[in-house]
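A single protein chain has been removed from this complex, and every other one stays in its place.
Note that the chains are named A, B, C, D, E, F and G in the order they appear, and that numbering of residues resets to 1 at the start of each chain.
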Amino acid sequence: MAKVKGEVKIAIETCKGCELCIHECPQETLVMSDELNQRGYHYAVVAIDNCTGCTNCALVCPDACITVYREQRGKKKLVAQLSNITENVTITIDGR
Amino acid sequence: MAKVKGEVKIAIETCKGCELCIHECPQETLVMSDELNQRGYHYAVVAIDNCTGCTNCALVCPDACITVYREQRGKKKLVAQLSNITENVTITIDGR
Amino acid sequence: MTEETIIAGFGGQGVLSMGMLLAYGGVIENQEVSWMPSYGPEMRGGTANCIVINGDEPISSPIVSRFDSVVAFNQPSLDKFEAAVKPGGLLLYEEEAILNPPTRTDITIIAVPAAKAAIELKNQKVTNLVMLGAFLKAKGIIKPQTAVKALYKVLPERHHKLIPLNEKALKRGAELVRGEITAN
Amino acid sequence: MTEETIIAGFGGQGVLSMGMLLAYGGVIENQEVSWMPSYGPEMRGGTANCIVINGDEPISSPIVSRFDSVVAFNQPSLDKFEAAVKPGGLLLYEEEAILNPPTRTDITIIAVPAAKAAIELKNQKVTNLVMLGAFLKAKGIIKPQTAVKALYKVLPERHHKLIPLNEKALKRGAELVRGEITAN
Amino acid sequence: MSEVLFMKGNEALAEAAIRAGLDAYFGYPITPQSEILEYLTAQIPKRGGVVLQAESEVAAINMIYGAAGAGSRVMTTTSSPGFSLMQEGISYIASAQLPCLLANVVRGGPGLGTIQPSQGDYFQATKGGGHGDYYMIVLAPSTVQEMADFVYLGFDLADKYRTPVMILADGALGQGMEKVTFPDYDPAARKIAKPWATTGKTPDRERNVITSLYLQPEKMEELNLVLQKKYNTIRQNEILWEEYLTDDAEVLFTAFGLAARIVRKTIQLAREKGIKAGLFRPKTVWPFPYKCLNELAHQVDLIQDIELNAGQMVEDVRLGVEGATPVFFHGRMGGMIPTPEEVLEKMEANLATVRGRNGRPKEDVR
Amino acid sequence: MSEVLFMKGNEALAEAAIRAGLDAYFGYPITPQSEILEYLTAQIPKRGGVVLQAESEVAAINMIYGAAGAGSRVMTTTSSPGFSLMQEGISYIASAQLPCLLANVVRGGPGLGTIQPSQGDYFQATKGGGHGDYYMIVLAPSTVQEMADFVYLGFDLADKYRTPVMILADGALGQGMEKVTFPDYDPAARKIAKPWATTGKTPDRERNVITSLYLQPEKMEELNLVLQKKYNTIRQNEILWEEYLTDDAEVLFTAFGLAARIVRKTIQLAREKGIKAGLFRPKTVWPFPYKCLNELAHQVDLIQDIELNAGQMVEDVRLGVEGATPVFFHGRMGGMIPTPEEVLEKMEANLATVRGRNGRPKEDVR
Amino acid sequence: MSEKGTVVAEKASEMDLVYCRPESLLDVRMHYCPGCGHTTTHKILMEVIDQLNIQEETIGVAPVGCAVLAYEYLNVDMHQAAHGRATAVATGIKAVQPDKYVFTYQGDGDLAAIGTAETIHSANRGENFLIIFINNGIYGMTGGQMAPTTPIGEKTATSPYGRDKKTAGAPIDITNLLAQLPGTFYATRQAVHSANAVRKTKKALIKAFEYQKLDKGLCIVEVVSNCPSGWKLTPYESNEWMKEHMMTIYPLGDIKTPSKEDLLS
Partner (left out) sequence: MSEKGTVVAEKASEMDLVYCRPESLLDVRMHYCPGCGHTTTHKILMEVIDQLNIQEETIGVAPVGCAVLAYEYLNVDMHQAAHGRATAVATGIKAVQPDKYVFTYQGDGDLAAIGTAETIHSANRGENFLIIFINNGIYGMTGGQMAPTTPIGEKTATSPYGRDKKTAGAPIDITNLLAQLPGTFYATRQAVHSANAVRKTKKALIKAFEYQKLDKGLCIVEVVSNCPSGWKLTPYESNEWMKEHMMTIYPLGDIKTPSKEDLLS
């Protein structure tokens, strides 16, 4: 089975460094940063670009820090629901 | 089986006329009086002298109005426990 | 005028409804009225009573401990309330229920053979109406006709057919009280 | 003399025990002392602080809102308490943890590279002892030797073997504060 | 005016609640007020609304908290021990600023006590039986008619101020029957909008939150200041009392609820004896009519306070009087009710002391 | 004298309870007093006695009722919302005349409020949060040392009068650490016989019954008279207060507990400015030291009452003062604590009004 | 309230006394309505206490409910308790008097409505006392209101149109719930409407007291009982109604009995 290509974005200032995403990722995509965020937590970062977009990390992330994208495969498209994540998200779906 | 001979005494002023003893007596020994006691209740009285001393009536009597005696049959004797029923009970067991 | 009455007996003897008729009668006659039942678990003991106060000015306390009239339906009630009749007041009791009659000499005492009368009327349940008839004869707190009107208020619709019988009982009660009533 | 100090940082940075050492030291030196932790669910947010008051007369309120000294272990604490330093007071902070240094000009400000020093001492956990050493150098509320004595009171028996290391950290902290301390 | 009915106080209260547009009632049986729940379980299915027998008074008051927060006109009633159990909930309701009507048909305490009438819960009602700084508007009916009247008033005040209002009655007012008439009252016209209620967060508004939690003391103090300001407004606008023969009074009785009825009789007896007595009866025992009482206090030789307790309202009386005239107390407890004659006797004894003490003959008094 | 320890108020209270011979503790966690239960669960297994975490405050107070009735030295502690839940049980305990020690480590109310220190439960504690006419002896500690001292006193008073005694503390006294020493106290020598307790009906005595139920109002009134008589005895014998620099005071502060500590500082500031200020601090807030306060009131230009609430003890102050001097109130709520400077400022403003109003220069005041 | 029966029991010299009022039941008239199961249960409880000779070691708790005056009748040390709190009170007593036999005597309103939390948690803690639970499906004392145990369709003062499952829920079988908690050692449901039922209930009570000696956990003896006044039936009718409407939803019998191992361990 060909691997699907995915991508995650992590809101590092919201991250509390619980490491649950790290343990839950089947791809070992994520690691903890050495840096602290402003709240004093080490935060999760992408270590290897092998994400499959399986959403495991995001599902298990308590603080909803993780947004997941996945390669289009001709499936019905999801409507983005990003309105309150951050103000400067720009989303372009289907060229819109 | 020869019937055992029994006897009941009813504290009629304590009786509240609930009639439960009447219904519970297998011998139909008891009936309700036409008279009222001082509390305004009809009370249970012995109608026929056919009591077997089975204690059914006494067991079911809520207000503990019924004392039951039974013919001696050589069995181990019960010790009377009458102390606080009334002041002028006199009990003679085994000639004492 | 203020008339403080207590009506007392066993539960089921109709003491509360007798009181209610007296009270409703007062309402119909535009009096100030208060009806106060004994309440709560002491009723488990099987006794019941109500205090009825009829007056022409606002009722002070609905609970009082001395009465212009005591109506007793049984011995315990008589025993309990005999002393509570105000001097010169009235003690009216159901004759048959009482073994030890009252002994006070400073009050009017009337024994009403109400249960007997009710049995003659073929309904033991109207004993209280006989008592009420007698009481109203002795103490004209409300008119007997008003008591009849009150019956329409107090009885549930389905019992209205019994009103003629009740009316008879009231009359019979009144007849049982003979002569002038004075404190002896 | 009354010295009102708040020590604030993340939970786990040892701010409560730094305060406790300061307080116990006061007890040993026969001062009047009060130690008041932040408490309750706001701790869930991950921050902790304690107010320590050392004085020579009975402590008034154990909770105060303006301080002679603020010891900040992280940015949020510095942000929150900078304004609460009394004019002429002291603001002492862990250098590395702070991105936006304080801006007030009417107070003494000391940045202590305590975490670095602790790492040099091979135990990050003694950062708070370095801070205490520095603080006591700046504000002689209790003698450094007293702080060592206090360690025996505050640390559970099983950790007493760590006291020499703690002592070193205290010393190191004192060394990090150079020169005379005056409000600038 | 509508028909004159003859009802128990409990029933009159229940009937008035329905006529006042009661949306939901939650309650638990307790003598001497179970008739309220009983009346409502019989009537509400026919006349609309919700009536629910809760598993306890604690549950009932929290159901009230929920239903009041969700914007409804709600009521619970109980008697003394049950009211004690509600104290936490009442504090929450007051703090979250929810309107509702409560009634305590008081019986003799403390403890399990007796089911006979009493006024022993005055302190609890007026000084805050629950924790924290809050008050309820407390209406103290004196007749069955007021048992009904104060329901309408109570609901309206509750809505107006977003605050719990309570009716402080007693077993005799609850159990006894008296004449009563019900006023015209159109709930639809009287109920006001509650934009703060939790009715579902529509897109046109922020979510509504019912809470009394403010971990930051600054915020919690703000809430408290809002509450205190509201209480001051109520103190200014909503004080109710009754005076009876006070114009020429040389002796003033103070009493509320049932006790005030006994005192009225005493006053007649006193006046028959030539003693110019009058009555001051607070109808709102919170807010208490301190000021008016103070004015009267300067006019009389003494104040005789009468209560069915060991002396509770008398503290408010003394706070109102501020030493202007001697204040005496007489009370009966545990369900006992003083007679008008007994009350007269007590007052006369005190009057003798006062006038004796003042060394002034009666004529000189004022 | 024993060693000087440095402890949290909550721990000091718990430790004192053990040293005072605590037989059983029942309680439920709540901030800011959970350390008491925590301390006891750690210590009691080593030192003897019973400690049980109840399922709620309602259960806890009723466990107290049971264990106190069975003759033991018992205690429960909680904070504001939990104390409200205990009101029914407390009324039962007072009515059944059972000795026990309660503590309310008060937080900011009303409702859920905040966990910060407050004095908002003064009314509840002193006027009877529960139903009926009862009082508790209420001890108001001002230091961690008193958190310990009042435990011994509380247990002894409880036994002596067969009455619940409560400690009215606050979150700061519970959470903060201060120096404390524990006195010598031999529980065995201090515990008294309790022949009324339910320890099994031996043939030499009638059965013992713990009850507060008297259906006959005459009987219930009798119980009430017994209680009132007891309360009067307590009023005569057990009033405690502290005065600080009152001898020459022209301005009197009144405050209890934590507030009194702030006021002490204010007094120093005031005296530095030449204002002769003093402090009157009730240690028993019930019974309240009315008489002594009244005497002081005649000596001063004003009374400035300071509380961590919206004005509660000030009513008792005014009842004590009876108009003898103007009484002013300043309070902070919801966990806020006034500074000594703020308090000084308020007082000075009021002093200006009073002296201005009187139209008398300072010298003429007395 | 004390009064003596006027017809006294006189020993027929040639006969043995086989049943009489138990000694520990005080010789006063009980306030219960005629035919009420509370009365019968009081009586046999004291018979059992006499039989086990534990009067001196027994402490009882009766909360509000028709049996609130139990202390007027039961000649043992007693606590009256607040409504619903009997098991909390008993927990307090047993904690400081662990060698005494402690029992509570509770109605269904008390135990299964307002007292649910205390009941469940006493069982869950495995408190070592006995609950005697009088389930009459109604609030007797307050005048016949609906209880959590009231059968569906039953008309009471607060369910004048009959208990409606939709709004009031189903009658709750609390003994069954309690039996599922490991802290409950023995749970049985009995009755006192017939001589036989009385005999069984006495046995259950004896067992329960004996188990208390073992310190193994809570024992509960439920007595399905009547309330002639609340149900507005004669005592006899009430018992018949009870058989039909109560015992069908609350079938008599043991619900949880200790195994041999439980007893020995």
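Note that a residue touches a chain if its C-beta (ideal position, glycine included) is under 8 Å from a C-beta of that chain, and two chains touch if they have at least 3 such contacts.
The shown structure was predicted, so the numbers you read here are calculated from the model rather than taken from an experiment.
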Exercise. From the listed residues E:7, E:20, E:64 or E:115, report the one that touches the chain absent from this view.
Key: E:64
Self-check item: Among E:2, E:181 or E:211, residue touching the chain not depicted
Solution: E:211
Quiz prompt | Of G:22, G:65, G:148 or G:230, the residue in touch with the unshown chain | solution = G:148
Self-check item: Residues in chain G touching the chain absent from view
Solution: 113-117, 120-121, 124-126, 148, 165-170, 172, 176-177, 180-183
Self-check item: Footprint left on chain F by the chain that the document does not show
Solution: 28-31, 34, 37-38, 41-42, 45, 52-53, 55-58, 81, 112
Practice problem: List the residues of chain E that touch the chain left out of this view. | Solution: 23-24, 26, 50, 52, 54-56, 58-60, 62-72, 74, 88-89, 92, 96, 198-203, 207-213
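Criterion: only the chains that are shown with their structure count from here on.
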Self-check item: Separation of chain E from chain G, taking each centre as the mean of its C-alpha atoms, in whole Å
Solution: 39
Quiz item: What residues in chain B touch two or more of the other chains?
Solution: 16
Quiz item: For chain F, what residues touch not just one other chain but two or more?
Solution: 58, 88, 92, 96, 115-116, 211-213, 215
